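Note that this complex is displayed minus one protein chain, with the remaining chains in position.
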Amino acid sequence: MIGGIDPALLISALMVASVPILLAAIGELVVERAGVLNLGVEGMMIMGAVCGFIMAVQTGSALLGFVGGALGGAALSLIFALLTQVLLANQVASGLALTLFGLGLSSLIGQSFVGIRPPSTGTVPFGPLADIPFLGRVLFRHDWVVYASVALVAATWWMLKATRMGLILRAVGESHDAAHALGYKVRKIRVLAILFGGAMAGLGGAYVSLVRVPQWTDGITAGAGWIALAIVVFASWRPWRALVGAYLFGGITVLQLNLQAAGARIPVEYLSMSPYLITIIVLVIMSSGRGKASLNAPASLGKNFHASR
Amino acid sequence: MKRRTLLATAALGLGLAFGGSASAQGMDKVKACFVYVGPIGDLGWTYQHHQGALELVETYGDKVEIAFQENVPEGADAERVLTQMALSGCNIIFTTSFGYMDPTNTVAAKFPDIKFEHATGYKREHPNVSTYNARFYEGRAIQGHIAGKMTKTNKIGYIGSFPIPEVVMGINSYYLHAKKVNPDVELSVVWAFTWFDPAKEADSAKALIDQGVDVIASHTDSTAPLAEAAKTNGAVIGFGQASDMADYKPSPRVSSIIDNWAPYYVKRVGQLLDGTYEQVDSWAGIPEGEVEIGEITDAVPADVKAEAEAMRDAIAAGTYHPFTGPINKQDGSVWLAEGAVAPDGDLLGMNFYVEGISGDIPK
């Protein structure tokens, strides 16, 4: 016990609390690596939350619910892909419009699903492993999505680092003109990245409505999508750092509430702004410390590509 | 002011079109309008107000027409929405959030023939502004009793929204009644600093549970704390807040506080119809049916249930006040002497914990 708080419980709580922002951040990370800035994460998350919820309630299966959530998020991101990749609209404005639209549409779709309990998502049975002191409680008592989110981080890391697909994706994000000259289909790759980002945000949203809360109410994601955007920056576009970032952001909230519950007096506002301050400091150190190359920000981020230029 | 007269005349004309202005002789038809701070699908605060509004149509049928607007921010937009409602011929406008206090009074000055009803505020600057609120602390007393009897760890928790008198009042009432039946009880308070953020509410509940708390009361609007308690397989219980949250029966939801605004809305619109409407400052509770105690489930032993119901009936009958002395403040100074009952003024400005609660109210 440290300061009246059991670290095992704290870590296990923050792992669960961080899942939605982690999933959404990993998706956005891939999108940004492809050179696209989609500020509509919040909109896609909430679409995922509502679609996942409806699917789960209708089919009685939480697993299908997550599939539905991913599809819902991807479907909304398709609008963004159409606007920015085909119609060459500005990415910042399109992303903001996407959030506005997603919040409205989700509420319309979800009207008749308010107040229902969804089917529950099972805990993975680890048998005796779950009884290991400390580690058992930290690692082996979660639902499967917690493990899936970490697996997705690993898969994304591997995909970006070790596969041809990842190489092409990064090339497109660094210089779409050069990638185009090399014969890669810039637009197609970016559309696929955007769809992946939408699906991941949708999964994150579905985790909120199916596991974290679990219920559908309007505005249920309450700004988680914006935090996911901050995490991508914190992570300097690297998957494992996104995991650290998500656990840090999620962890500060959990820690803050735990300290309160344990009776410690802390200035809540200052603690909750600290992750953002840390992110800015990290950004500054990265961008100044070892020159620009180490910043790792995709060079074409936010710029539209038109082949004849 | 030329503009003001113009608006007022327009309003008067419309009022007449809808069946006579709201004067002493009553009206044939009332248009009642509602301004909501959240969506009607929030299943909490706004949802309950909207249920009250729907009850008006149920009760008066064709004599009442309702109109409402959701998600109105508490600031510049509220004033515009109120003015537009007034211009559209509403006879009575209910503004259902504390933050609408100033806009309500400002707009009321321009439309003296329209009645304004502001929930949870204290400003009545014009004769056509009334305020209304509910004595939620009465329900908290019953929850506290159940909590004190039911806790096995002797740790009970409370998820607070913002450190305002209404919430502090609830915390004090909850703690006093738990302490009364269980002198060893300890209270942990977590401030979520939000009215509605399901994920954060779930985290707050989790933090309390991790601290060994096994009874949680919440002053935020979603069902997330109950859902979190449900994951403990019956080890932790909680209460429905604002709405009944019956989906979580019989456990973890062992009872609930239901905000029932229908009796007040039906009464006020009825008074407007029959001409007996007057400005009021209403603070009603269990006796008037404005605060309801949702069914106490079988997860609570029969004797505890009977005691809780007896307390509810005593409050309803007016024979018991949850804040009856002797009660000391947190610092040990005397607040209420033996047998004294808390004056409403003390409650409405309550900014201190009672003796026995540890920690400070955030400043």
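We just call them A and B in the order they show up, numbering each chain from 1.
The rule is simple: a residue touches a chain if its C-beta (ideal position, glycine included) is under 8 Å from a C-beta of that chain, and two chains touch if they have at least 3 such contacts.
The working rule: contacts and distances are computed from a predicted model.
A chain of the complex is left out here; the name its UniProt entry carries, from "Protein translocase subunit SecD", "ABC transporter permease", "Hydrogenase-4 component F" or "Formate dehydrogenase subunit gamma", is "ABC transporter permease".
Touch, as defined at the top, links the missing chain to these shown chains in the whole complex: A, B. Taking the complete complex into account, A:270 is the one of A:134, A:158, A:240 or A:270 that touches the chain left out. The chain that is not drawn here is touched, among residues A:57, A:79 or A:195, by A:79.
Mapped onto chain B, the footprint of the missing chain covers residues 1-4, 6-7, 10, 14, 33, 39, 67-71, 73-77, 79-81, 83-85, 87-89, 98-99, 102-103, 106, 122, 162-165, 168, 193, 348-351, 362-363. Along chain A, the points of touch with the absent chain fall at residues 37, 39, 79, 82-83, 87-90, 92-94, 96-98, 100-108, 111, 218, 226, 229-230, 233, 267, 269-270, 272-273, 276-277, 279-280, 283-284, 287-288, 292, 295, 297, 302, 306, 308-309.
Operating definition for what follows: only the chains that are shown with their structure count from here on.
Averaged C-alpha coordinates put the centre of chain A at 36 Å from the centre of chain B. On chain A, the positions that touch chain B within their shared complex are 4-6, 9-10, 13, 16-17, 20, 107, 110-111, 114-117, 208, 212-215, 217-224, 253-254, 257-258, 260-263, 265, 268-269.
Chain contact summary for the complex, chain B toward chain A: residues 38-39, 41-43, 47, 157, 188-194, 196-200, 202-204, 206-208, 210-211, 213, 222-224, 227, 247-248, 358-360, 362.
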